[in-house]
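Other chains of the complex are left out, but the ones given are in their true place.
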Amino acid sequence: MLDTTWIQPPFDIVRAAHAELIVTDLQRAKEFYVHLLGLVVSEERQNVIYLRGYEERLHHSLALRQGPVAMLDHLAFRVASPEHLVLLARFYEQQGCPVRWVQNEEEGMEQALRVQDPCGFIVEFFYFMQPVESLLRRYDLYRGSHIQRIDHFNLHVPDVQSAFDYYKQLGFRCSEYTVTSSPDKQLWAAWLYRKPTIHDVALTNGTGPRLHHLGFWVSEAQDILHTCDRFAAAGQNMAIERGPGRHGVSNAFFLYLRDPDDFRIELYTCDYFTGDPDFEPMRWTVDDPRRGTFWGHIAPVSWFEESSLVKGLDGKPAQLQLASLKERPMTVI
Amino acid sequence: MLDTTWIQPPFDIVRAAHAELIVTDLQRAKEFYVHLLGLVVSEERQNVIYLRGYEERLHHSLALRQGPVAMLDHLAFRVASPEHLVLLARFYEQQGCPVRWVQNEEEGMEQALRVQDPCGFIVEFFYFMQPVESLLRRYDLYRGSHIQRIDHFNLHVPDVQSAFDYYKQLGFRCSEYTVTSSPDKQLWAAWLYRKPTIHDVALTNGTGPRLHHLGFWVSEAQDILHTCDRFAAAGQNMAIERGPGRHGVSNAFFLYLRDPDDFRIELYTCDYFTGDPDFEPMRWTVDDPRRGTFWGHIAPVSWFEESSLVKGLDGKPAQLQLASLKERPMTVI
Amino acid sequence: MLDTTWIQPPFDIVRAAHAELIVTDLQRAKEFYVHLLGLVVSEERQNVIYLRGYEERLHHSLALRQGPVAMLDHLAFRVASPEHLVLLARFYEQQGCPVRWVQNEEEGMEQALRVQDPCGFIVEFFYFMQPVESLLRRYDLYRGSHIQRIDHFNLHVPDVQSAFDYYKQLGFRCSEYTVTSSPDKQLWAAWLYRKPTIHDVALTNGTGPRLHHLGFWVSEAQDILHTCDRFAAAGQNMAIERGPGRHGVSNAFFLYLRDPDDFRIELYTCDYFTGDPDFEPMRWTVDDPRRGTFWGHIAPVSWFEESSLVKGLDGKPAQLQLASLKERPMTVI
């Protein structure tokens, strides 16, 4: 049995807050994220574009930075107060993780803590980010997919159990998880949250550390159907990798797109509330046909094999380790 | 009992095809129809703008012409073949109605027949209009309310029964009608069609001849909800006169907007099929609370009292006659 | 170039009206069509169930009859007046097709004409069918997929060109068609209509005569998404064969289900108007990735290979002929 006891650490991580992607062609990326998806441009510099959803009140939830190799620069979580950054620095130092304080490295931010976490991802923690106007009620400005806000990070890790144990120490709780169909029921994937929704972070068994996808929230299923129509009409139907469909895990209505650098973006809606103190996680077996797509659709093989590289401390892609578990759901090529 | 027998005349009117409105400020009208509603501009001249819906394959379904007094210039029906224009000219001459052949009076059109009909409206019949590209599948170009096509004309006439008798002679069939609640059950409103939907023309008891509204088809209820959000966000919430709601009559999901010249535009979805040869019209009584809005909402008084003037033969607004029936549904001020 | 000139024959076929399926287990079929799909039961006898959609005003649009072998019993079209049945009988006799008058063979019907058409299908023509109450506004009774009405028949025929030529003689018009990608551009599929929508009948290249699917109209995309949820929740996710998605051809939002006898049912919404006299059909090439699913999704191989048998004159399944064209779209197994 998976131990899903909730540990409350001394620091308080509020939620998944933003990600920075290194893209190889900033204008082509802008075409995808701004013109097709309709994300709001908060600020644009020569080498970087800062984006947010219509609802969001902080400067950015996605940064695109021009670079030579497409990879994740870092993931970022917001904490509940500035002191928690210090407590987190101490936690990571005790884990033997590289820790670095940065200042003004991103537009709209001042101090932040960056660590290389035990899974190999560069993770940023911050309290302050410049507030901006929420465009929630500016329906006259809505374009594209009507993305409201960032929702979660989905990560490929070679050993889900140890990544799960690490996230528990950060105070994450588990909403749903998947085990192998073998008798030892090893942990194959887990959905973990701080804000009381399905997840801020999902961990999936796979060669890693790699970024599987970034999940963004939309308000209604139609936003997802119209996204397919709009991408296809613009001759970008090849960007549609999986969906639209409903996940068994999470019950979300979803769509997965691939950007010009093959970063995978999920549009996601229809969450449920997980904030009750005795919330019991839901268990799935990896071979349950309704787990991935509730309706029984089989995912493409790319969905399980392809993921984005992540930056290491030396600025180059972090070294990869093969997945520890061989089992995986049925796929189509 | 209303006699709803179907008469098939020698000519074949296909459908309600377009309307031309005289507006007092063309740029302000463009703001409403193009920027807010998202109609497609087929052609723009100094004094006139030609518009269409995303699905439409003919040059225009709405023309806006600059002029000193806001009024309807004309309504237009398409006929199934050019010879029917001659037959229609004969029909109107026999009725003693003024008849005029016009050539190239509108962009995209060649010959057309214009008459002043027995109800006092200037009505155009045409066969040929320049084909244009349907943008039905160009979802990447969709803006505003995603209007697909023109659907119907709704007219205020002082004597519905005689207007009904005239439209029957044109080959229109009746899908639904409303009678007074008085024992003599006089005809208070009628929905008439040539294409097998609820209507191409609706007639309502009221001071007339006046144009009550032009109805445009949208594909889904969300298009209507988003229209409200967008108008309100743009500070144009005063343009929303009635709805969103579901009509009892027609079962349509609707919204009524008023343009800067107070012309009333309906966004309309969710029709049913009326093309069966033995189709029986549905009868409503004017005081049925589910007739107007199925959900029981009471319409504003403006909806029953305000309507647009129509051009007469002399180019000035046609003279008005008071409504013959005094009864009307409950309203709110 | 395909000759899509419209021929108006002396008889007037109104629309695709109903189909009768022979099912091997009537109770299991009822579970699918009534309990899961939510079709309305108009009448139930020991060996047959008559069903209709919520909007429909005639006794049935689908009949299920218990029998030893699952196959299509017949397709039925409604005509505009009783005399047209006589004209149609003459037409088929001239074609050398077997013709039979039937009386009271179905509940709710009196006289009908049954023929075995040149494609090998048994086709019924009728004028009168017992009217029943439309449940269009009885939302309190809506269940399942909220099916409104039958929309079309989709047929596998070995020679689309000759089937197309036959349907032209019946007065059908073409809305869209598909040709091979080879230089001779042979006709691979065609969408044909009498009512002014995309189709009453679609013809697809394949071993035939076989029934590919029956298409039913729903009012909104949500009805289709909810159908997937409901089938999956009921453990019937295996019934979902293809979709939800948007067809390039027809622009419809669709879902294909397989019933317990493998009959294929389409739920379909979002049509466009085809009733203009100069309507020009749209041409697709079979290898266009947006033709089948606009969003680029590849159809399962079953969708091109599997179809239902049709009854022949002797009551046994009609003999099959292999498809004349070998080309077909990309599929997944």
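Letters A, B and C mark the chains as written, and numbering starts fresh at 1 in each.
We take it that contacts are C-beta pairs under 8 Å (C-beta built on N, C-alpha and C of every residue); 3 or more make two chains touch, one makes a residue touch a chain.
Model, not experiment: these values are computed from the prediction.
Displayed in place are 3 chains, all sharing one sequence; the entire complex defined by the structure file totals 4 copies.
Just so it is clear, only the chains that are shown with their structure count from here on.
Common partners of chain B and chain C, by the touch rule above, are A. Nearest to the overall CA centre, using the mean of each chain's CA atoms, is chain C.
For the self-contact between chain A and chain C, the two sides draw on mostly identical residue numbers; the shared fraction is above half. Per-chain Cα centroids separate chain B from chain C by 34 Å. Centre to centre, using the average C-alpha position, chain A and chain C are separated by 44 Å. Among the residues of chain C, those touching two or more other chains are numbered 221, 294.
The touching residues of chain B, when paired with chain C in their complex, are 14-15, 55, 57-58, 78, 80-81, 127, 131, 134, 136-137, 148-149, 195-196, 219-221, 248, 251, 270, 272-273, 275-280, 294. Residue ranges of chain B in contact with chain A, taken from their complex: 137-142, 220, 222, 226, 229-230, 232-234. Note for the complex: chain A touches chain C at residues 221-222, 225, 228-229, 231-232, 237-238, 240, 244-246, 253, 289-290, 294-297, 332-333.
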